[in-house]
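For this depiction, one protein chain was excluded, whereas all remaining protein chains were kept in their positions.
For chain A:
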């Protein structure tokens, strides 16, 4: 259907629209018009992606500026879904274009998705490699500039990639006919035309209207430098499923070093040394040239496509100056690296936990090895230059050294918001040391800052992003719109239940003091057994951690609980291997389609919980066993994750976010994310079972998104297993009836309903404007400097 928001004509690929979708689109448009940022929370399964794309594409096609859309999602399945959604939208737009001219315009719309070489490679040998780094390295060996040059001058002398070569023949910007391509489509196109899908997408990026890729391609400076540098400033950036965006930000600037890595790095340094000696004899001029260039401070204008590694620090923190003299010479740099690796190895021998700031680390480093901060800062850049000069192949073997160099650059660049933690033992009870040197970023706003500064409109959206004000606080930005939409339903299509005790009245909880108590384990088990008896098709169960899931699966098996479940449903379990889990997931879906029914046991925040939907028969019930809050504690012993602790302290000191507040928020956003995956559309239904005593607490529940929270009744918030089963049965019986009442007008809008709403809005606006004329405008400090006013801080302390 077509309608207007203000002067913007919208094409929406359905006959009806949910009121929340309409409201969402209005707010989105407001953000784009104001060229500001926004935080929007829309209930899961109400067609967030389609509304977003529908509005933005309408916006792009209507205004002559044609702002590019950069759409970021979390996982490859979600990227693929967004691409398919876009493809369908464009097909719809073409089909309802009114004039021929318009039709051509719609048809010339480009949309593509980018992922790694591993996922896009169709080279018969390279693509068989299991590991991403190996694929990257082998691909570079076949496609980097110097190899290509040699191969073209002297065909047959070196092996080249046919698919990549074919791409070079084509005219840039016209490598693929216009249209929207899913990842599968691009792969197929590559196979059909013998061109490389990966480089096709990379080279098309400046010319397309929509590009869809994962968060890391924009947030991780190592990747963003390569792929996202040239995107224009007026682009619209969308972070979908952004509830974990703070973690992605932190991850992109954090790094771990282990002892095997250091050993491997030391070996690589040795190999580099050998190589230099060799080159000195055969082709000394190469090294001379490099030295000369570095003296002049020339930044090599390398082709981004085959960069071995790029600088791990954010663009604005890059030093625009020449590489210091003591590491300019290749052999000096090798000696420098050797010393640094040795130093790190010595540090690893310490048998007690060390936590220090980057500054104190640098001081100690200087005292012991005389390594200065400045050369350390150039470590990554210098290594890149050296690798290019030596024309090394199979770079995956140098990945540990690359990590060390990254570590060096990061530690020398950042002071505030980072911490170094050395943990000699995996757990407190372990006796064999397995040291890990963590360099950890504590402040998510650092990595995302360049994005907010560079792009005029950044949209942060998800189904579960409550409490909304947490994100602007953590990420340090000022949204122009910040909204959460309730779910309008004519009948409750989902039933949230909080089970606090078993039928034997023993309280259940994954609190680690009691989580291995047989009574609790059995009560958790009986919840699963009872639900597998009454719920049709699929049930998804989430555990707070892998360790807990693995121990409880074993315990259930030995207690005979799983035997009961086998009687009613098949059982699938998430495993450490992603591919294996995908196959289990596929079989799970087959079992649900077939009517046999199945139970999927998986982990919240694990692989399955992100990006996989369990709508309709794939998930009629989702059970959360326990609250996720205790991830910082290992069963059997009290070990708090030091990284988490440091992060909590930082949040408290820097942004006045209390530890318990953040932990509660973190637990609830993940719980909400898991249960939200069972719904798509308003006719879909599902049960959401929260099995933990602590969910009964009102302060915990308050952190759930509004659209879930509004349907938790007082009675359903403190149930025993048998009561919950009774309520669930009743719910299923009711929901299975044909809905008699017409949803249209309430939870479904036709075009008339939209017009009605618009008329109402207009009337109200007129009224407001008149009122405003009377009032003096006194809202100038509302979105002033982005800081917190006293009122906000006062509220925080009250929120106990």
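Following the convention adopted for this analysis, contacts are C-beta pairs under 8 Å (C-beta built on N, C-alpha and C of every residue); 3 or more make two chains touch, one makes a residue touch a chain; residues count from 1.
One rule holds in what follows: contacts and distances are computed from a predicted model.
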Protein that the absent chain corresponds to, by UniProt name, given "BSD domain-containing protein", "SUMO-activating enzyme subunit", "Mitochondrial ATP synthase epsilon chain domain-containing protein" or "Mediator of RNA polymerase II transcription subunit 17": "BSD domain-containing protein"
Touching the absent chain when the full complex is considered, from A:222, A:243 or A:669: A:222
Candidates A:17, A:175, A:265 or A:365 - the one touching the absent chain: A:17
Given A:31, A:115 or A:482, the one touching the chain that is not displayed: A:115
Residue among A:29, A:377, A:473 or A:607 touching the omitted chain: A:607
Contact with the hidden chain (one of A:70, A:122 or A:183): A:183
Absent chain, residues of chain A that touch it: 14-18, 47, 50, 74-77, 80-81, 84-85, 87-88, 115-116, 118-119, 131-133, 135, 182-184, 214, 216-217, 220, 222-223, 247, 250-252, 254-256, 426-427, 436, 438, 440, 544-548, 550-551, 553-554, 557-558, 562-563, 566-591, 594, 596, 598, 603, 605-608, 610-612, 631-635, 639, 641, 643-644, 680-683, 743, 748
